[in-house]
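Only one protein chain is missing; all other protein chains are in place.
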Amino acid sequence: MSNSELQTVLELDQIIGGYGDTQILHGVSMRVDPGEIVVIIGPNGAGKSTAMKAVFGLLNLSGGKVRLNGEDITNMPPDQVVHHGVCYVPQTSNIFPSLTVEENLEMGAFVRTDDFRPRLQELYDIFPPLAEKRRQAAGTLSGGQRQMVAMAKAMMLEPQILLLDEPTAGLSPKYRGEIFAIVKTVNATGTPILMVEQNAKQALKIANRGYVLVDGKNKFEGSGHDLLEDAEVAEMFLGGGAPP
Amino acid sequence: MDQFYGIFLYIISLLTMGGIYAILALGLNIQWGFTGLFNAGIAGFFAIGAYVSAILTTAPSLRHLGGYELPYVVSFAAAMVVSGIIAWAVGKVCLKLRADYLAIATIGIAEIFRLILKNETWATNGPRGVSMIPKPFETLPEPWNHLCFLGLILAVIVVIYLLLETARNSPWGRVMTAIRENEKSAMAAGKDIEKFRMEAFVAGCMLMALAGAFIAHYLKFIGPNATDPLTSTFLVWVMLVVGGSANNRGAILGAFLMWTIWSASEILTSRLPDELAIRTAYIRIFLIGLALQIFLQRFPKGIFPEVRPKPERRQSVSDGVTDNATSR
Partner (left out) sequence: MMEFINFYLIPGLVLGSIYALGAIGITLTFSILRFANFAHGETMLLGVYITYSLVQFSGVHPLIALPFGALLTVIVVLGIDRAFYKPFRNSPTIMVVIASFGMMLMVRSMVQFIWGVQLKGMTQGIQRPMIFFDSLRISPKHITIIGAAIVLMLAVHYLLSRTKIGKAMRAMSDSPELAKLTGIDTEKVVRMTWIVGGALATAAGVFLAIDTHIDTNMGFKMLLPMFAAAILGGIGRPFGAVAGGLVIGIVEEISSYPWIGVEPLLNPGYKAGVAFAIMIGMLLWRPSGLFKGKVF
């Protein structure tokens, strides 16, 4: 364990790729260290979500490497990536609506062979509203609570790292704050988080570090605080307040 | 000499039946090849055409509706119109949904039509069917009657082929391809997808009815079980997939080729002892099914692959799939 404290958890090294013949990423590099929250921001179409999907084996990379704890997981199929302890919460349809909350969490633990009950209880303690609604179909919950289910479901595996794709998209400002608070709570349990966000300002506030992607390339990087203060970044991405 | 004459007549009948199937395959090609619609009830629309044309042209009979003795042109047109109207109604219900629903509904329509043919004996003579159907050129001396009939069918195929090729190269054809390849972007481009699909579905079913009318007059008889409805539907699918869907020449070639194989293999198995002959008939169906599966998996483009009217931007999804499958 002490070894992994020192090692980078996830590393993207000059990755190049896209969908079909369309190349979206033209050499993106980033890393997530133990215990960190790392945020990816940037304009629409910059390849933020695509970079995240690349980690999860959802697109074919023509160049570069993805490493998890030093091990090469480039182009590994998604189910294998899950087995290696990477969990991914997509932006939309990230829960099973007709399953109950508890069944959703149970599915999150599908690859576990040991007893997942203790973990379930831990997560109910972190997300009390879910404990209350455990027998309710997840599709009937509010947007914020669905997001909670999605994250809790991913956390069932006690992953090495959690990937969140725009967790606050489509939520009202009130819920946004709630979700960022949850992200911090989850992170406080020791899970590093890589997150794509449109609400850059709020996200950078809770982030240790951030990357700004433009046109499929790294544009800026720095600590959350530095990026918030940086005049150029502020002008380009933070100025307008709430994004469209 | 007699033997050669027999072979000569056999080849004419082979070409005649193959030609009728080619019309069916061209009809299916409009629906599946160009538009991506799954019609599993080809036999139903085929039977509609056969019965409508038969009833409108036969002499009066106590056994079934008839006695109109209308000219062929009228009866053929009526067959196509009736089939088109039924297709329109089915399309109204199903074309909004995914192709699976259309497949279920068309198989249902074919089945309902078979029930009507069997039960409404006053109109169709029930299971015994309609006989004594007149045949174009039948007053000519042999073999000119057969040759003229074949010539008529081949002429009709040429006309249909030219019409379809014109349509395919027109803006209409390009929209069809766009819809099949990428429904969402076609919709985004403001195309009324349902209307285009409806046109393709109705046009295809009208051709199937035309083929039905031909077979009624060719055989001079039509009954609800004249052909096993599923087998004939299936045969048309195999013809199109083997020949090359979305390619009109492929559809025609597939029809003649598969009909020849189907017919020749029947001659071979019929020489076997009775018990064995009946059973091997099922093996033929099995093998033709297997041929379909092999083509779908290994050669999904068929003998004549699709030729695009104009090179457009490649759409990744469907192209990628077929490329993988063929390159194995």
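Read from first to last, the chains carry the letters A and B; within each, the first residue is number 1.
Keep in mind that, in the parts below, contacts are C-beta pairs under 8 Å (C-beta built on N, C-alpha and C of every residue); 3 or more make two chains touch, one makes a residue touch a chain.
All of these numbers come straight from a predicted model, not from anything done at the bench.
Enquirer: Of A:101, A:141 or A:157, which residue touches the hidden chain?
Expert: For the chain that is not drawn, the touching residue is A:157.
Enquirer: Looking at B:88, B:101, B:161 or B:299, which residue reaches the missing chain?
Expert: B:101
Enquirer: With respect to the chain omitted from the figure, which of B:93, B:132 or B:307 is a touching residue?
Expert: Touches the omitted chain: B:93.
Enquirer: Which residue from B:9, B:115 or B:307 sits in contact with the chain not drawn here?
Expert: Of these options, the touching residue for the absent chain is B:115.
Enquirer: Using the touch rule from the top, list residues of chain A that touch the missing partner.
Expert: Within chain A, the residues touching the omitted chain are 56, 78-79, 82-83, 88, 90, 93-99, 103-104, 106-108, 110-111, 153, 157.
Enquirer: List the residues of chain B that touch the chain left out of this view.
Expert: 36, 38, 40, 93-94, 97-101, 103-105, 107-109, 111-112, 115, 118-119, 230-231, 234, 237, 241, 278-280, 282-283, 285-286, 288-290, 292-293, 296-297, 300, 317-318, 321, 325
Quick note on the criterion: only the chains that are shown with their structure count from here on.
Enquirer: Counting in whole Å, what is the centre-to-centre distance of chain A and chain B, each centre being its mean C-alpha position?
Expert: 53
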